[in-house]
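All protein chains but one are shown at their positions in the complex.
Chains: A and B, in written order; residue numbering restarts at 1 for each.
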Amino acid sequence: MRFRLTLAAALAAAIAVSAPVSAQTTLNVVTAGDQNMVEYVTNYLGPKFEAMNPGVKVRAVGTGPGDAGSQKIYEKLSAQQKAGSAAWDTDVAVVHQRGAATMVKENLLLNYRNDVAAGKLVSRDSAKNALGANVDGYVLPMFHSQIAFAYNPDLVKAPPKSYTELAEWVKKNPKQFGYNGVKGGMSGVGFVMGWVSANSGLGEKLEKGPYAAGDKATIEKSLAGLKDFNQNVVMTPGNAGTLDMLNRGEIAMGPVWVDMFYTWQADGKLSPKIKLSLPQPGLPGQPMYYVIPAKAANAALAKKFIDLAESPEVQADGIVRQFNWYPGIDPQHVQAKLTPAAWNKLFTDISPSDLAKYGRPFPLSEYFTDIVEGYERVVLK
Amino acid sequence: MIAAAIAPGRSLRWPRALLTAVLLALFAFAIFGPLANLLLWAFAEKWYFPSKLPSEFGFAFWQRVFDPRGNALASLGTSVWIAVLTVVVSLAVAIPAGYALARLKLPWRGAILLLFLLPQAVPNLPIYVNIARVFYEVGLNGTVIGVVLVHAAHGLVLAVWIASAAFAAVDASLDEAARNLGASPWTCFRTITLPLAAPGLMASAIFVFLESLDEFTGTYFVGVPDVTTLPLLMFNASMGGNYQIASITALLLLVPSIGFMLVVERFLKADVLAMVGR
Partner (left out) sequence: MTASAVAATDAATLASAALRRGRLAGLALIAPALAIVVAFFIVPLGISFATAFRAKDGSFTLAHFEKSFELYTTDLVFTLAIVLLSSALIALVAVAIAGYLTLGENPRAVAVLRWLYRWPLFIPFVVAGQVMRTFLAKNGMLNHVLIGAGLLDPLAAQSLLDWRGIVIAFVWKQAPFVTLLVAGAMASLDRQHIEAARNLGAPRWRVLWDIVLPQVRGTLLVGVVLSFVTMLSVLSVPLMINPNSPTMITVDVAYRINTHADYAVANALCLLSLLFAAGGAAFYLRHAVRSAGEAS
């Protein structure tokens, strides 16, 4: 009897706890990526926005790193769409390119760029094109990231400048290079993309198209060389896995996301000695996007929030100074707000000209699929 | 140990004690070696090759986790509350179900047990989008009850299977003896079967609690953004390689886990002792 009363009381309390309490508006920001993205919103953007808009509370939640995190955001929005919810529970989301492309395709996003003043500050192609999908108007880049080789200069005196040099280097230094294959992280996928781009002769066609299914054979031929390459390298368990092995000195070089690299250095998990380099013909990079779900409960507030986040001051102070990441809006607007020393810190290892030449977008989504599945068929068998 | 059994004698006692001590030490290393890593990362501010141990210790990451705007303590509280509710709900439905499956000759018993197994048996990743949809349609998303139900759906396999095994292990002849003396089925259950099955039920309570405290994906899909729990932070930090934050949150979650187990064990001992001589 007492047990039943306790149960009833507990359930009643639970229902009470779950009922909404406050009368103020809550802006829900859901972000993929590492924990520091959540802290950025909670500790930096949030207080700024709340000061500008009294009565509003900013609430940030993280969904985890990589495309897995963006996929979780997409799934929640898709579930609400299929359930026919009137107002969705996410106001601003920060996602990767693949997630954004899928969401635009399924009409899950609001076309907001023209309603936001900062929309005029972005002219890069990456704001209109996500893996070949047209996302113009639905996204604004929060920051740009780039895959690059991180290497320990004590062990790697002269980092290889091309994929051919890299292949020779790994033969002379077996098990000193590591990447994560195609499962578990995009840094490895990006490396494979770069390899195919260098060895297949297809070059820019992979990024600009038009897509030709007949290229599959050429792609798989270029992947055959990767199978031999893999005999001399260490496979790592993901983006964090490569950095993890660099942390313990088990590998001397590997492809990493530049934003993760700087975060790990700031967190004391990577030696400050480790440097970055970009090989020819390049490695892919991608931005993370601010998006607004189509039926966001507070769409107007969401637009104001993104306007704040994309303003040159916040991009300069938050993205560049705090994280040492490449800004999302066009660089000239941000450079004007920083001292030359602060701005040049971004280019300590990779010069602006190298970045412009060798920082490439990801291939078109059909080529992307062909390359990755080709890897599974050719290299993993 | 085998040799000593064949030739009993005092001469073999202290080498055997030494062997036992060595084996225990190795076992302790096997258990605590990996956990030592957790402790080191929780307090490490700088740790990279070639240092074998952190080069700088500190509480910088504890400050980050406990930042007042970050709500770590609130989400810890929510996590524990949800776990307790999950145990209550799971046991409330699992005790009758376990009893029925163990004692009453039900048709489809095997199939029903298999059904409860499904939430644990399938990689859940592709299912969550549809679980979220069901909850949105019913309007339970963003509520504590919704999260409790998602956790219970996962924990019920432990609760029902273990409860069923616990009830099956209780000798049915005791029940029959009591019935012959005129006791009603409910009295039989309350005074004989339930207390005898209590150890198994308490074990399943511990497992359901631990399972709920570790659950994050279901919590994300059903609860976020209104209900946030600490395991969400732990999962994201761990997958992202943010060892310091992951270790700190894991240590934080250890506290309610061990606390719950101690409480249940104390309750269990008293109950079993109370049944002796009745």
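Simple rule for what comes next: contacts are C-beta pairs under 8 Å (C-beta built on N, C-alpha and C of every residue); 3 or more make two chains touch, one makes a residue touch a chain.
Fair warning: this is a prediction, and the values are worked out from it, not measured in the lab.
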item: Shown chains that the omitted chain touches within the full complex; value: A, B
item: Residue in contact with the excluded chain [from A:E39, A:D215 or A:D244]; value: A:D244
item: Touch criterion as defined above, residue of B:F43, B:F61, B:W81 or B:F235 at the omitted chain; value: B:F235
item: Option touching the unshown chain, where B:V88, B:V160 or B:C188 are the choices; value: B:V160
item: Positions on subunit A contacted by the hidden chain, ascending; value: 66-68, 71, 98, 102, 180-184, 189, 235-238, 241, 244-245, 248-250, 369, 372-373, 376-377, 380
item: Touching residues on subunit B - with respect to the absent chain; value: 1-2, 5-6, 17, 20-21, 24, 27-38, 41, 49, 52, 89, 92-94, 96-97, 99-101, 104-107, 110, 112-131, 133-135, 149-150, 152-154, 156-158, 160-162, 165, 168-169, 199-200, 203, 206-207, 210, 213-214, 231, 234-235, 238-239, 243, 246-247, 250, 253-254, 257-258, 261
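By our rule, only the chains that are shown with their structure count from here on.
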item: Subunit A and subunit B: spacing of chain centres that average the CA atoms, whole Å; value: 35
item: Contact set on subunit A toward subunit B in their complex; value: 7, 10-11, 14-15, 17-18, 20, 26, 28, 30, 33-35, 38-39, 42-43, 46-47, 59, 61-66, 68-69, 72, 75-76, 78-80, 82-85, 89-90, 239-241, 243-244, 246-249, 260, 264, 267-271
item: Complex contacts: residues of subunit B adjacent to subunit A; value: 44-50, 56, 64, 67, 69-70, 81, 84-85, 88, 92, 128-130, 132-133, 136-137, 141-145, 148, 217, 220-221, 224-228, 232-233, 235-237, 239-245
